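Let me give you the structure first, and then I'll get to my questions.
Missing here is one protein chain; the remaining ones are kept as they sit in the complex.
Right, chain A next:
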Amino acid sequence: MAPVPLARRTGSGAPDDSTPLLSLRGAAVSYGERTVWQGLDLDVRSGEFLAVLGPNGSGKTSLVRALLGRQPLSAGTLTVLGRPAGRSGRHIGYIPQQAALSAQAMLRARDLVRFGMDGHRFGPRPRSGAIRRRVDDILASVGASSYADVPLGMLSGGERQRVRIGQALATDPRILLCDEPLLSLDLNHQRAVTELVDARRRSHGTGVVFVTHEINPVLGLVDRVLYLARGGHRIGTPEEVLSSESLSELYGTQVDVLRVRGRVLVVGAPDEIAPPHHDPAHDPAHEAAASPTIDGVRP
């Protein structure tokens, strides 16, 4: 395997390789009889950009849920920010799948961002200029100032996703957990979203776990790839994992990986794996994702 430059592996922001931000050891998730993935050993370190790839039903969403502490492991251990998942405090920025927002919500972009700061606090809400300025700063940093006061329901998919990133940044995250953040975005917005995420990990050393079914928009940023498939998983640099040899072995069938003009094309991988044997209604994100989203492609 080709050696990977150190700078790339750690990102250029605050390299801190001593303790991983999150750590899975021999981890497995299963629903009843069906094991989604198992034997997963994974560390994500400060400033690292990990892409999670895999076909539908390969357990990408289960991984996100496990990292959030909402999906118990059936085996192994998971430590997030030094503590068991779900009790790891509030320094996890979570960007859920598109359209996971209640349609009835009468919220402006700035309200969603503010929720990221103090939405969890009980008691009367103090009027604070400092908080308002911080919200304004965050909105500006994600390029959402011009629609800060527009209800979220009236924003395009790309605009909403910028606000979502703003909300995640408002939590001052040490880990950014992005669940298909590029879904139904056009190329310009895909680039904008990935650049925002990348900027954060470089400036603050935030670890990024980026679930996506499309590697190319993040190919140039990714330090490592976790490729989940029914037959197992592969972890390594994009060069290691996204090769004909590695994916053919993973899928148990001939898969060809082509590299054309800086893009990776995977040919022959079974697109769909049998749907997971669990009730998707348990997961609101699934329900929400099933409803069509209209993306903001502008004239």
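Simple rule for what comes next: a contact is a pair of C-beta atoms (placed from the backbone, for glycine too) under 8 Å apart; a residue touches a chain by one contact, two chains touch by 3 or more; residues count from 1.
Note that in this section contacts and distances are computed from a predicted model.
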Fill in: Among "Alkyl hydroperoxide reductase", "Zinc/manganese transport system permease protein", "Tripartite tricarboxylate transporter TctB family protein" or "YCII-related domain-containing protein", the UniProt name of the subunit that does not appear here
"Zinc/manganese transport system permease protein"
Worksheet item: Given the contact definition stated above, which residue among A:Ala28, A:Ala75 or A:Val150 touches the chain not shown here?
Response: A:Val150
Practice prompt. Decide which residue listed in A:Ala192, A:Val211 or A:Leu228 touches the omitted chain of the complex.
Written response: A:Ala192
Worksheet item: Considering the whole complex, which of A:Ile92, A:Ile138, A:Val211 or A:Ala229 touches the chain not shown?
Response: A:Ile92
Discussion item. Counting contacts across the full complex, list the positions on chain A that touch the omitted chain.
Written reply: 68, 70, 90, 92, 94, 96, 100-102, 104-108, 111-112, 115-116, 118-125, 143, 146-147, 149-151, 154-156, 167, 171, 188-189, 191-192, 281, 284-285, 296, 298-299
